[in-house]
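One protein chain omitted, others in place.
Going in written order, the chains are labelled A, B, C, D and E, and every chain counts its residues from 1.
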Amino acid sequence: MTRPRPDGRALDVLRPVEMTVGFQRMAEGSVLYRAGSTVVLCTASVDEKVPPWMEGKGKGWVTAEYQMHPRSNPVRRENRDGRGKAPSGRTQEIQRLVGRALRAAVDLEKLGERQITIDCDVLEADGGTRTASITAGFVALALALAKVEQKGNLKGPVLREPVAAVSVGYLNEELALDLVYLEDSKAEVDLNLVATRSGAIIEVQGTAEGAPVPRREIDRMIDLALNGIRDLTSIQEKVLASAGISLETMLIEK
Amino acid sequence: MTRPRPDGRALDVLRPVEMTVGFQRMAEGSVLYRAGSTVVLCTASVDEKVPPWMEGKGKGWVTAEYQMHPRSNPVRRENRDGRGKAPSGRTQEIQRLVGRALRAAVDLEKLGERQITIDCDVLEADGGTRTASITAGFVALALALAKVEQKGNLKGPVLREPVAAVSVGYLNEELALDLVYLEDSKAEVDLNLVATRSGAIIEVQGTAEGAPVPRREIDRMIDLALNGIRDLTSIQEKVLASAGISLETMLIEK
Amino acid sequence: MTRPRPDGRALDVLRPVEMTVGFQRMAEGSVLYRAGSTVVLCTASVDEKVPPWMEGKGKGWVTAEYQMHPRSNPVRRENRDGRGKAPSGRTQEIQRLVGRALRAAVDLEKLGERQITIDCDVLEADGGTRTASITAGFVALALALAKVEQKGNLKGPVLREPVAAVSVGYLNEELALDLVYLEDSKAEVDLNLVATRSGAIIEVQGTAEGAPVPRREIDRMIDLALNGIRDLTSIQEKVLASAGISLETMLIEK
Amino acid sequence: MTRPRPDGRALDVLRPVEMTVGFQRMAEGSVLYRAGSTVVLCTASVDEKVPPWMEGKGKGWVTAEYQMHPRSNPVRRENRDGRGKAPSGRTQEIQRLVGRALRAAVDLEKLGERQITIDCDVLEADGGTRTASITAGFVALALALAKVEQKGNLKGPVLREPVAAVSVGYLNEELALDLVYLEDSKAEVDLNLVATRSGAIIEVQGTAEGAPVPRREIDRMIDLALNGIRDLTSIQEKVLASAGISLETMLIEK
Amino acid sequence: MTRPRPDGRALDVLRPVEMTVGFQRMAEGSVLYRAGSTVVLCTASVDEKVPPWMEGKGKGWVTAEYQMHPRSNPVRRENRDGRGKAPSGRTQEIQRLVGRALRAAVDLEKLGERQITIDCDVLEADGGTRTASITAGFVALALALAKVEQKGNLKGPVLREPVAAVSVGYLNEELALDLVYLEDSKAEVDLNLVATRSGAIIEVQGTAEGAPVPRREIDRMIDLALNGIRDLTSIQEKVLASAGISLETMLIEK
Partner (left out) sequence: MTRPRPDGRALDVLRPVEMTVGFQRMAEGSVLYRAGSTVVLCTASVDEKVPPWMEGKGKGWVTAEYQMHPRSNPVRRENRDGRGKAPSGRTQEIQRLVGRALRAAVDLEKLGERQITIDCDVLEADGGTRTASITAGFVALALALAKVEQKGNLKGPVLREPVAAVSVGYLNEELALDLVYLEDSKAEVDLNLVATRSGAIIEVQGTAEGAPVPRREIDRMIDLALNGIRDLTSIQEKVLASAGISLETMLIEK
């Protein structure tokens, strides 16, 4: 028999997602993303040149920065993340992941020699901040690309496919989708999946914090995560539509 | 004859101020402050102990941290403020100012051995971010103190008087209140004033960026700024009231 | 038809592995690990206390540090990894992974309040340095635990199961085991697997550098990697036996 | 009735000032400044180019660095100011202030594309080190400009007006000029003023460390400080004259 | 009467030296050097350009880096040498010494505009790691120069003379050659000498840790050290010969 989840959800159900588009008015793309008690501000900035090491290749670049607000947790962190010292290993690991995930959504050659930076500022953290950064980051990216297109700076669509991410985990031998912090910290196994709307996989990261797990559990986790990602990409589409942007017209035809 | 201001205001009028209380749900005090195109997120965190160098004195402490979001400006800053290195001189100067200003609002002995940290995260910057941090920081502080009081951890009021801050400046020989960025960067003289509701002065910082200015201009600037501060403290009071908090009952009687 | 691999191996065959036990004579556990042209020096150090944040819990800790020698590549790196600045994000990501992987091999409560640090110094790098660090790190860990046991400081076995790691990848639509650098840099998909001798999974990290990949390719990659890990754990056992250590007697009985 | 000041001065009297010109023999301008027990070594260095961000604008630049000697206080500071880490917020705040103050003394366009750096090394600190840095810094600046002129590298005068600075404060409700450390640390209000010989204001910074203060006290403080500055500029003139430099001929005519 | 040395050697005898040439296969010159329980990995890397500050002078450069492995001592160092902060003063002092010593072995003009970097990684430390770095570093340097010559990139020999280094010290008033750690830490006087095969001196560094010493003891120490260096240069020659390199043909004729 199943114990109830901390927020009362069924095991295979996502937290309710809410996105406010245009929260920061000067950015090309801005999304305030809320999934239950996790809040991430994703900001896409377009720079009409690439970093020096990429110059002259005719290709663009997408990168990400991630930072926890000092009071994104129930207790204030004594020091601001990365202030006066290098960002923590965890922060760097996450921003590298977000960058890779969002680059997979874009045809960098079609993007042309420009860079898009996605800032992911976690304002409230209740688990799933890295997957939220990817899911919301894609929306911010699409908003920014729409701005570039409006200015006539793109020759055609540059997005390959919508990209989203979600976590799954085993808790008391039950498989649960989209873990909150309390679940995440207790999960025996924890897997983050980044995938496209059609279910193609971009990144899988699974860790057995406790005992190693049988192969078949990994399989079931990936299945459940792919379901969640399908739902998240459908939410992304609606949010963009409500901002007057048709995602389909931004996708490269195959 | 007077040239119009960039946002159409009269010379002696504040930008419209809007505050959203409780924006971050885990913090004791949280205010999202908008004054025109300047947006600051002020977050007050209560720690039930003081820093080591203050222990055993029976007094509390109020301190502040300030950070610009990398996309708070029309163009993204290449590096996050203070990431991987010490915060800039400007950032440190501002957070020291905000800390001093808000400490002046509190009777530290009555506060008891606890520390309140005010995080000031600038999400959009159109001039006046340091004065906004003080004005909004006072509201966050009052919210946090109300929380401490509700828990029964205070023996009585600890606030001396409401505190707010505003900038004034000379532009083309005209005196203007609450400068936006475009004005601030062109002002011949620029003065920030921190004062109480009753007009007592906590801090005055005036700089003639161009030619030195006659004494009487400083006088006129202080007069105008005190008018602005009176209006701002009245807005603070209304915002707190709308959150169910009566500021008057939080003030130490004189 | 299959193109030959850079080092002539079949697609499903590991590089030849050679381990020199006791390379550093002062360390409790020391292994010089060579797999083709990848050489990693793994050194296990026992500290008879745990870090401050773990004190008094009656549990031990296993952690890892990773560093690339400046001339582990065909061209010397201009700067030593992490010298005068924080280690790179990649370095931190790897050492966190190695630490998690090796902690999974140990029952931390049975280990008691002591810490084992595994230093992984890459002397030559031809792909697979993070998986080599885990596979060799396990041997160094077992050597160190044997030393602790000989001193009579353990009450019984503390190892759960041998742990090893390997990479797999898709190249030109062919699946290959244990990629060398040339393959790794061209792989469309790249997956690192950490698992036990019996095939239970500790960590899976897969990244599609190019186009996202169908679910079934991930499945095939995990299958191939598990084969490789079986072979690696059998090599670990032989190396330990040749050093006079019976791995079986060090394992906790289930 | 008035309590005596720690050094016996009347409330409205400056400390005796002594300046040794040419203390460091290789510098274009060098002044060892003593005001009572405060000693600052001000060194002006001319660089015949400007920083990269100012190149090509046809304008010069004046900047300052400030450092406390580790034994400028009764007890040695454990660490040298800014060694191995960024200079403290206080240090940065002061050197930014000194730079602004001395730039106000110069017509940067007439200065031409060269930079003058004023190093302010505090050898003994008994209050008023930042105002001493400005007052002495102006003399070092004038000496350096005289050197540049002697080499025939200036087309005419570049100084607008002599600049000096002084502190004032309220102690036990009495207003005092030029505070020593003991007074400064006890002052209820503390105001630093930077102004020209003719009484035009460049910078005013006033802070009520204790209770906020009425507007009229600020007014009285500025009046007293302006008196002190008049005296200090007269001392500057004499010191320069004794070094064979006529300040009047270095001033741009109005 | 003479007390025995910790490793049983006579007072004027070197530790047995063993060098493995080509330990790191990608480097132009690589030597694993063992002298008793001191083990240093010296790696010479050729860069076909010089640092910016040496460009265009038609001369080459030789430089060194030195690092202690965290477990080169009986107990693991808590932090990797120089990780996340500047290398220690001791490390910098040693690598500057090694660089100077090896530059003295080379005619930098004949070397031409290329840089050779000698990495000295101490894997085990039992005294004499700086002198071992020089003696082994010379062999790595010669191996690298032989590689450059084979490629036809040198017009003739560039080595002046073989260079080696050794320590001597007074222990209980007896003079001993090539101190191990236990001796070094107790020596009243300790002297490191860098010299050529023919006995010309490149560097002498002597320190009386206890009482200052009479002039004649310094003289005796230099004599003994020169004997040791003669033996070390003869070992260098044999090691190079066994690697198929005739040192004599690499020396500039006088």
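The rule is short, and it goes like this: a contact is a pair of C-beta atoms (placed from the backbone, for glycine too) under 8 Å apart; a residue touches a chain by one contact, two chains touch by 3 or more.
Since we're looking at a predicted model, the values are computed, not measured.
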item: Touching partners, among the displayed chains, of the absent chain; value: D, E
item: From E:62, E:104 or E:168, residue that would touch the chain that is not displayed; value: E:104
item: Residue touching the undisplayed chain, where the options are D:119, D:161 or D:203; value: D:119
item: Options E:54, E:182, E:208 or E:251, residue touching the unrepresented chain; value: E:208
item: Residues from subunit D at the interface with the omitted partner, ascending; value: 24-27, 30, 37, 39, 41, 43, 45, 47, 65, 67, 69-76, 80, 82-87, 117, 119, 121, 123-124
item: Where the unshown chain meets subunit E, residue by residue; value: 85-86, 89-90, 92-93, 95-96, 100, 104, 160-161, 191, 195-196, 199-209, 211-215, 217-219, 222, 226
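The rule we apply is simple: only the chains that are shown with their structure count from here on.
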item: Chain hops separating subunit C from subunit A, counting only touching neighbours; value: 1
item: Pair from A-C, C-E or A-B with over half of its contact pairs in common with B-D; value: A-C
item: Whole-Å separation of chain centres (CA-atom averages), subunit A against subunit D; value: 53
item: Per-residue overlap in subunit E, given as positions that touch at least 2 other chains; value: 84, 86
item: Chain pairs in mutual contact under the definition given at the outset; value: A-B, A-C, B-D, C-E
